[in-house]
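Of the protein chains in this complex, one is absent; all others appear in place.
For subunit A:
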Amino acid sequence: MNFKTFAAFVGPSVIMMILFIAFPLASVLKQSFYNTKPIYETVEVESCSPGFPDQICVTEKKSVPKLDDEGNIIETTEFVGLQSYSNVLELERAWNAVKTDGLIALQSIDFWKALRFTLTFTLITLPLVLAGGLGIALMINNATSAIKGPVIFLSLLPFIITPVIGALSINWLFRGDGILTAFIEWYLGRDVSLFAQAWTIELLMMLYRVWHVAPFAGIVFYAGLQTVNTDALESAVIDGASRWQRLKYVVIPHLTPLIVFVSMIHLMDSYRVFEEVVGFSSQGYVISLQWLTYDFLVPDQAGNRSVSRASASAMITMIGIAILLVPLLRRTWNDHKGGH
């Protein structure tokens, strides 16, 4: 293929990637080093609002942003270096907390609290998703061809549901005297409040994520199962290998590249856990890194938002994902090199 043809094929996607991935990333990186804010002046203002029986008027000093001649708010942008990163990480405070009260004290600082949950969530759901996915794949594979279609459809259903909607449904099923909580209460014969402490909420979140993502892993593994060498399987049967041994020594090694692929996708996705926090309104107990970024970014009622900290937090999240992916990428790289 000459260079011109190559460029014509690759060009569009390179342009797309620059436009929609590289450029926004560079922009977020830049914003994390700068801080833009209005210039305020303090003025004494009398403001009146409804009262009973008479209007309530108060005179107080208020910070009002300065406007330019065209009526726009004057803003200044200054380079703040790593200030926003340090505001997110709160390293000094974290260190002092650890020195006096040990690791558990990190739970009082937003970033570390979010990191703790995000990591537990990611690392606990990973093996469950892989095992669940493999289970689903084997189930589909062993189903007779007459019902294969419906089985595939049914097992894919959870994956089709919009994540936030799914999380909200689970929330309503378990919240207060929701149907499933009522059932558990009837079964155990005592009052159960699943949304009254952190660990039950975390458990529900993880169960939900596994339920939601396992079908995806299942369908990928099912595709892989179609290419398992049948000769190898048959010889294993002749050699007297049990079902479990065949799975362990023939099927799983064959699926390894797919397992690595699913693991990578899952690590990237679940490190950005967000829908669960919103859907379960768990902020009072557990927060995630992605939720933290969102919380910085969303404006309060007076219109303030922390764009710099949100950018820094987004960059830190990205670095976190990169670190988590290193072992898997190294493995793929080694396989790649070994194969040639």
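Simple rule for what comes next: contacts are C-beta pairs under 8 Å (C-beta built on N, C-alpha and C of every residue); 3 or more make two chains touch, one makes a residue touch a chain; residues count from 1.
Going forward, contacts and distances are computed from a predicted model.
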item: Candidate names "Extracellular solute-binding protein", "Anti-sigma factor antagonist", "TonB-dependent outer membrane receptor" or "Cell division protein FtsQ"; UniProt protein name, chain not shown; value: "Extracellular solute-binding protein"
item: Touch with the omitted chain, as defined above, among A:12, A:71, A:102 or A:189; value: A:71
item: Which residue of A:176, A:253 or A:327 touches the chain not shown here; value: A:176
item: Among A:141, A:169 or A:281, residue touching the chain not depicted; value: A:281
item: Absent-chain interface as seen on subunit A, which is shown; value: 35, 37-40, 45-58, 61-65, 67, 71-73, 76, 84, 87, 107-108, 110, 175-176, 193-196, 198, 280-285, 295, 298-304, 306, 308-309
